[in-house]
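Every protein chain except one is present and positioned as in the full complex.
As written, the chain order gives the labels A and B, with residue 1 at the start of each chain.
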Amino acid sequence: MDALQQIINGLTLGSLYALIAIGYTMVYGILRLINFAHGDVLMVGCYLAWFGAVMFGLPWWAALMGSMALTALLGVLIDQGAYRPLRQAPRISALITAIGVSFLLENLGLVVFGGRPKAFERPEIFNQILQWGDLRVLSLSLWVPVITALILAGLLLIIHRTRLGMAMRALSRDMVTVQLMGIDTNRVVAATFALGSALAAAGGIFWAMKYPQINPLMGVLPGLKAFVAAVLGGIGNVTGALLGGLVLGMSEILLVAWLPELAGYRDALAFVLLIGILIFRPTGIMGEELPE
Amino acid sequence: MSRISRWFDPGPLPAQSESRGRDSGLTILGCLGLAALLWLIQAQGGGYVVHMTTLAGLFAVLAVSYNLINGVTGQFSLEPNAFVACGAYVTALLTLSPAEKEMTFILEPLIWPFAVISLSLPVALVIAGLVTTLMAFVMGFPVFRVRGDYLAIVTLGFGEVIRVIANNAQSVTNGPLGLKGIPHLTNIWWAWGLAAVTLFVVMRLVNSSYGRALKAIREDEVAAEAMGINAFWHKMLAFTVSAFFEGVAGGLLGHLITTISPSLFTFFLTFNLLIIIVVGGLGSTTGAVLAAVLFTFGGEWLRVVEEPLDLFGLDIPGIPGMRMVVFSLILMACMIFARQGILGKHEFSWRWLIALARRRGGRA
Partner (left out) sequence: MTHPGLLRVEGLVCRFGGLVAVDGLSLVLGQGQLMGLIGPNGAGKTTVFNLLAGAVRPTAGRIFYRDHDITGHKAHRINRLGLARTFQNIRLFGELSALDNVLVGFHGRLEANFLSAILRLPGYVAAERRMLDRAAELLDLVGLGGLQDERAGNLAYGQQRLLEIARALATRPCLLLLDEPAAGMNPQETAQLAVLVRRLRDELGLTILLIEHDMHFVMNLCETLVVLDHGKVIARGDPARVRRDPGVVEAYLGAEVDLDAREAPGA
């Protein structure tokens, strides 16, 4: 039973990483840019949801939807304001700017909200403790993978069955040619940021429900780990992001379960895995060779 | 060229070989001038000014080292906080007396041999530098196998790993409690002496054939390899030299602020250094020094936005943390509008200054 418990925990954590990783992988696939600010966008999403719930008394699902929408907007703003002017610049410039945006969001968060964590309400539906024999599971842990699967299904539908999705896939192969085809690449890129950011907000909010508190720096480590998950799964590949997230989530939970003395090192596990995958299989689990 | 940079353009410069003797003389003069200035600050300035000047010197060391791997060799690494932490911890563990260590390590005793030894600062610094260099050497093997953007994540990850280790290895680093009571041995001379050494070594390296090789790697690694340059080993060279000085600077930093803990060496430190070298000009060693000094003092000056302001009788409340927001905006603005930073890839040189003075002075 204990194993089942761990598996469920791993699935939950993995799903959260996956939701965040998808945003990274989509942006990297198209722009070849590591959006360092992604983790902090997640943080903003959490605070927006918190505002909605606490200030406006919205029910949890309304706060979630609203936050996802607003966070999507934020993602687009960041792209248009900070990354778009640098589309033609050397990649290092865009990377540095991404770090700048990340830094800006974190410090703005500290200024506006202060460094002290705020408690995050866990909605009743997610707060049940379900019990089967020895197994005690928080209902949230069961809901998260299900919701993630639904979101992912929706996303894959968009990517493979809509024109927007086709444009996104084409763009990740060859941006110049797509532009020559008369497609407004800026719109497609903006849509990519919007989708990725909305997903990150969802991931962040469920994360906040799981460890029920939020603070301005909460997005940093999950963001980094989610990027590692994206690399694990094969950067640029949405299904890869899901796989990578699950692998990472599982590995962390199993580490804590089997080697409790090393529990404090769980945050380092992601990077050990990163080094490993970059040495042995740099394209990731599902990766294809990215053209140079 | 913008109007500002045109003002600073002195026209064609005379050949370097013609003025080498004069330039060396001027540099020595400049060093003496700096030494006199430092002595003045030490003697006349209050504790606060001395502290800031010392800190500026250490940041100059960090900026110059970081610029070597990032700006000169073009390898976008986010490593400094890892090496600074390593240097700080190793030095502190070596200089603290056994009695102090016993007092500090209350949860778990410190391992041998650290528990029993206590070395002088110079020896401890050298050892710390060498340990950091070794760490960089080992890190280099996986790190330089990966492409540019991944390099950033991997080095950032190493920083996180170091922080996690520092937080957990109770018997080595005292975990989250950190080390306190570190003797305040760092003074203005240590800091700026190290800065002088670092600047000397790095400038000599950059202005040599090796420096050209590093820049070639930055410009076009494939072409550099085709010309017989082993890119991997040259990146390793830049990385380890950077690491050495970052480690030593970390040791001096620890002995300046006398208390260190894992939370001190987060990526925020790296980001600050990144801002410095970008503003100074990615690839310019003298630019890095300039920006480090500007940043340290400017940052303090910027504290004014965090204090309540009385502006024409209007009470504007202070906003703590606003400084960092301003810094982020500066970084972003720099990247979008002035990617070259202050000096771009150029270095300050006496020839430039004299030629500029002649040109501008002649007009007056």
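Heads up, the rule we're going with is that a contact is a pair of C-beta atoms (placed from the backbone, for glycine too) under 8 Å apart; a residue touches a chain by one contact, two chains touch by 3 or more.
Remember, it's a predicted structure, so these values are computed and weren't measured experimentally.
Just so you know, the chain we are not showing touches B across the whole complex.
In the complete complex, the residue from B:L177, B:V201, B:I257 or B:L329 that touches the missing chain is B:V201. One chain is missing from the display, and on subunit B it is touched by residues 201, 204-205, 208-210, 212-213, 215-216, 219-220, 222-231, 237, 345.
One rule holds in what follows: only the chains that are shown with their structure count from here on.
Centre to centre, using the average C-alpha position, subunit A and subunit B are separated by 33 Å. Interface of subunit B with subunit A (complex): residues 74, 76, 142, 145-146, 148-150, 152-154, 156-158, 160-161, 164-165, 167-168, 267, 271, 274-275, 278, 282, 319-322, 324-325, 327-329, 331-332, 335-336, 339. Against subunit B, the residues of subunit A that register as touching in their complex are 32-34, 82, 85-86, 89, 91-93, 95-97, 99-101, 103-104, 107-108, 110-111, 220-221, 224, 227-228, 231, 264-265, 267-268, 270-272, 274-275, 278-279, 282.
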